[in-house]
Every structure is written in C-alpha cells, then in structure tokens.
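This report concerns only the one structure given below.
Heads up, one of the protein chains got dropped from this complex, but the rest are sitting where they should.
Every chain is named by a letter (A and B) in the order it is written, and numbering of its residues begins at 1.
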Amino acid sequence: MKHIFQQAFHSPKFVIGFSIFMFILLTVLIYPVFVPDEPLAIIAQGTFFEPGIYVNVYDSIGSPAYTLKLTDAAEKRIASKLGPQERRDMKEWLLAFGIPEEEIDIEDTGKLLNLWESNFDPSLRFPGMTNARKLYFGRLNNSLQGLLATDGVTVAARNPETGELQEVSYIDQTAFVNIRHVPNVRVLPLGTDNFGRDMLTELVSATKTSLIIGFIAGTIATLIGLTLGLLAGYLGGLVDDVIMFFTNLFTVIPGFVLLILISYSIGQDQRGATTVAVVIGLTSWVWTARAVRAQVLSLRNRDHVNLSKLSGHSIVRIILSDILPYIASYVVMALILQISSAILAEAGLSILGLGPKTTEVPTLGLMMNWAMIYSAHIMGKWWAYFPVIVTIALISFSLNLMNTGLDQVFNPALRD
Amino acid sequence: MAKVMLEVRNLTTKYITRFREDVYAVDDVSLKVEEGKSLGIAGESGCGKSTLALSLMGYYFPPLHYMRGDIIIDGVNISKMDPDDIRKTILGTEISYIPQAAMNALNPTQKIIRFIEDVVQAHNPAATKKDAYDLARHSFETLGLPEEVLHKYPVELSGGMKQRTVIAVSTILFPKVLIADEPSSALDVTSQKMVIKMLRDLMEKGIIKSMIFITHELPLLYNVTDDIMVMYAGQIVEKGTAKETVFDPLHPYSKGLMGSIIVPEKGLRAAKLTAIPGVPPNLKNPPAGCRFADRCKYVQPICRAITVGYQELDSGRYYRCVLSEKELREAYKKDAC
Partner (left out) sequence: MPVEKFSILRGEGLTKVFGFGRNKTVAVDHVDFDFYSGEIVSIVGESGSGKTTLAKMLLGLINPTEGEIYYHEQKRDISTHRKRQEYWRGIQAIFQDPFSSYNIFRKIDAVLLDCIHMRGGRRLPYEKKVEMMSEACSFVNLKFEELTNKYPFELSGGQQQRLMIARIFLLKPKILLADEPTSMIDACSRATILDMLMKLRNETGMTLIFITHDIGLAYYVSDSVYIMERGKIVEHGTADDVILNPKQPYTKRLISDVPKIYEEWDLSTV
C-alpha cells in the first residue's frame, strides 16, 4: 500500500489536485475553530454588504487619536467624495451656466472645484432644470463645502437630564486611530449576503455540508451502480435481464423528477442534509451501472478471466480479483463524477426549495439559490455567488485532477 | 549495368523518447535496388524494418528523426528535401508505400472510386473524375481485379480484396519503387497468396520498376524477391540472393532464423528447428561491438570489443561478422553432426 501512495505522488497532476482538495478540506475543518460564529447568524442589517474591513465608528471616536500629517490626505478625501457621477453633474451645471467645454476637465479635481466655487449660485435655475434637480445641486454644494474646509468635526451627545447637546469630543482632520485599539472590528472578506450573514463563514460551513452530501450521495450511487453493473455484466442471462430492466426503468423516468417527487413527499421537516444525500444517491446510480456493465462485458471474455476459471476460482473471487481491479480507475472516475453531480443536484433541488431545511445548515446550492432569488447577479454583487461557483468548480476540478493523476496506480503496467 | 532505382547510403534515424533517451532504430544502413529487381528485408519484431520503410520515404515526424545518410531515388537525393516537397513530388509518383493492414486506409463511408479520385487529384489537380476512372479501370484490369469493386464500399469487400485494392491504388501512378511492409500478414493464407501473386505481377508487368518487401515470414520472401537482406537490432547483418540467404546463410543470426522456418513439406517432421536463446538488445543503449554477441553460439572475445564491419564475398554477398566464410562453414558443419 505504501508503495502505491509513493507512486501516486510521483504524478504532478495528482499532487496538484490533492493539494487543492486538501486546502479546501483543511479550511473547512480548521476555520470553524478560529471563527466559531454561527454560519446562519444574521449580523448585518441590510443586504449585500461589500467585502471589506468594518470598523465600529462609535468605538473609533473613543479610541486614542494620533495625528498623522499626510500630504495627500486632503486630495484623497475630496477624490473619494467626488465620484464620477458627481463630477459629471458638476460639469453639467457648469455647461448650463455657460462655461465653455474646453475649460472643464472632470479629471482635474482642483480646477473643477475652483470653477465650481467661483461660479456656483444655489439660487440659479436654468431652463429645463427641475426643482428637484436644483435642490440636488444645492446639496451637492453643501457636501462640497465640508470637503474644502480644514476644520474638524465636533461630536456631541445629548445630555440625558437637560436634553441639550454637549460636546463630547472634537475630531481633527488629521486624527487617525490605530485599528488595533478599536475593540470592534469585523473583517468580512466576502461581505454579506442578502440576509446579512457573513459570506465567508457561511461559505465554509456550506462547503462542509455540500461535501458531506456529495460524498454520501456519490458513494451510495457508485456502490449501487458498481454492484448492479458487476452482477449484470458478469453473470449475464436472467440476472442481467432483470437488472437491466430496472436500470432502463430508472433511465426513462427523469432522475430529477424522481428526486423532486421524493423530496416533496418527505416533507420539509424530515429533510435534513443526510436525507437529501441518500435520496440523491438512490436516484442517480443509473449511468454508473450501465458504464460498469459495459466494461465488465468486455472484460468477461479476456484470457486471464478464462484462465482463472480454468484454475477453479469461484465467481466471487474472479469478480473481485480479475474484474474489479481492471475497472477500478473507471469506478473512481465515476465516483468523482457522482460526487460533483450530487453537489449540483442538491443545488438544483435547493433552487426549487426542495433541498435541506434552510434554517439548519446552508449548502452551496442554497447559497446559489439565495443569490439568484435576490438578484445578486443583476445588481453586480459578485461576492454573493462568485466564491460559491469557484468553490464548486475547485472541488470538482481537484477530484478529477487526482483521478487522472492516478493512472499509474490503477495500471501497474504504466509504473516506472 | 542496370540502372539503380533506389540507393541508400549510411542511413541513420532515431526515435527521441520522452526522457531524451535516443533509440537508434535504423543504424548505418546501406542498400541498393536495381531496376527490375526486388529486395526482401527479413527480421523479427523490433529489428527496425518498419522504421526503415518509413525512413525510406523521407517520412519523418516526431518522435522519429532523421540523423544522417542519403536516400537517392532514380538519381534524386530526397534526404535533403523539404517534407512538403517530398509529399507533393515524390510520394506516390516516384516511391509508394503500403503499410501493414493498409486496408484500414479505406474510408468506410466512401466508395472505392472516390478514394482513387482523391489519390489521383492530389497529384494532378487538373485530372477529372473520368481520368481517374480510366486509370483505375486500366490498373484493375492489368492486375486481375474485377471492375465492379470500384463501385463498392469497403465494408462489402473481403480483407484480401481490400488489401489488393489498396496495393493497386498505391501503384496507380506508376511509382518507380514500391515499399510493401507486411502486406499480407493480417490475411488468411488464400488471400495472402493472391496478394503475393499481385506483387509478382506488378514487377513482371512493369507497373513498378523495383520493390522492397518487408516481412518476418521468410518463405514469402523466397517466393517473391530476388535478393534478401536480414536485419537485426537496427543493422543489416546479411545480404545475398534469396536462394543463398535461405539455403546457405552465413551470419549466425540468419542461420538461426532460416533454421526456424516451418513449411508443410516433406522432411519437416524430421528436421530440428533451431531456436536462438535470449532477446534482442535494448536499442536505447546498444552494446558496443556486435549486437548479436550475447546470443551468438560462436562468439569470440573480439566480437564485443570492436565495431564489426562487413565481409564481402565475390558474388556480391556480404555479412557482418568477424569470422571468415570458411570458419563459419566449418562451425556449422561441426554442429550439424
């Protein structure tokens, strides 16, 4: 056995596939140790928060302030406030005012601001401009005023007794806090989903569940398919006819429809992740059975099988030692494909709402489902679905890569 | 002095493997075939005869690489030519090649005549379908194939008929040299006989000017070719007329090979078939000196030490061995008693 493992690691494909898969597996196992939060806990009020580091503003006010004089601080401040939309709006007002177009450069922040300051009049209203628009320009102007000022802001709290605002602290424009002194900082590398859940924690937990579902369903399907295929292929005759009859039955009935019907009849309460896995496994073995049977049919008449028969070996022994090792590579390939398709089948079920209970554990399929229902892809909130897709792809890819790298293990003739 | 149709001088070609180990499949081979004559190349699997056939056409593609040597067809040296030029001007018209199981070259979805049209038009784009049909009909008639075959699909023909069709088509443009690599080994004996007869007809009727016939079955060569060359481990070990090589072999390997011929003729049952122990050397690291040394009954210490050259006899026969003709004949006589 040890020799087989050593042999496997000679293949670069296997090593790469194995590394990716191990990385996913280890993340799934170790991450919850460091981040023990509930994956389905809603932490955000609001939908689809972008990925980033979220700093508690209240705490940062109270944290010790440090003065940093940075030369580009003011520029950055203004540039962030003046987004492309605002600049285009300013240009629009200036053009309407009468400034020739060549003089207006929306890229040049300083010049644009100068033009604005010297010319803006909130009371002016141009033909074709609605009142709302005029008010908008007024607000734009107000926000800009703040930008150019060099004063800081005053934070005031309401006195519980008198009801008056009292100054609590004064914040300079050059005041910085060290993020390590801020007690409440939350890193959301993948932002939040539409419910307000931490996407990364959810993703890790969902990957674990999906992997479990994939493995259980894939293993069940492969075992059923392998057994039926072996028996039908090797024994032939009546056994073959009966098994093929059932296989054809299951082929003709669309697996997905069967899946839906069974899922539906189980009822929402009973549908845990394991149940769904078993159901998927029981309905998707058809392809494997046929493929194994075809392979066995061609192996059945090989010389080494005939010689085994002549040596008096029992049927069980011939199947296990003369047929099974020859189809091992094929079966592992089938297993991997079954795992991948099980994960996707669960996703399909979840999109219809027939997957595992949504209140217990998330699955990759469920996450895709939510992203789709809540139009994440339309709104451009890529973090809600893209990492999920990448994870599914990586799981499938790494398993397949491992399988192709295992050629030498499955065929001793290829070993060096 | 008859015209030399094909001359090969010191041809060496090699296979470059994935691990950058080179296999010198054809090592310093020289031969000459005159107009009106045929040469048989005998050898067992792995001796390099099929690689030699491919090399003779200038047909190199990785991992087969040309190293050095000249191939001259009717005066034209093709070893320095561009592969594309070779394809356009030499293949099919000057030299033609029939690989083993050539019948598999027939497209199962097309009638035979379509195949012939392709071949003819590839060499002469101006040729019409009628031209191709005429050529085909003429060729089939000369070679004794029924004309109706032209209108059939390959699946309707037997293995022997397919093979003969492909042979007829490959000579349809009257190449000067025909190289046949095991043309009949995939067929039953009756079809084999028909193929052999066709090859003889091709020579006798002048459709081709010379032929190289490659096979491991010596009785076939004896009945078809004028001369026989024996190959071993990428090198030629003996050459002589067919009769000389089969009935009076000189090189110890040829002697062993001829001694293992089985023919259903009187006297066979009493004969003792010879067997040569061991296996051919690995051509990744060919042994220094004579490559047959490890299996040779008459090996001397010197055999492994030097590069063994040819010994030429007056009759034009030659063989690659350190022992003289006299020494070899004495040794064989001693063993026979």
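Remarks
Basically, a contact is a pair of C-beta atoms (placed from the backbone, for glycine too) under 8 Å apart; a residue touches a chain by one contact, two chains touch by 3 or more.
Since the structure is predicted, the reported quantities are computational estimates derived from the model, not experimental observations.
The residue touching the chain not shown here, chosen from B:12, B:30, B:89 or B:274, is B:274. Note that of A:138, A:183 or A:412, the residue touching the chain absent from this view is A:412. The chain not displayed touches chain A at residues 302-304, 306-312, 314, 321-322, 325-326, 411-413. Panel shows chain B; residues 44-45, 188-190, 192-194, 196-197, 200, 216-220, 222-223, 246, 256-257, 259-269, 271, 273-277, 279 of it touch the chain omitted from the view.
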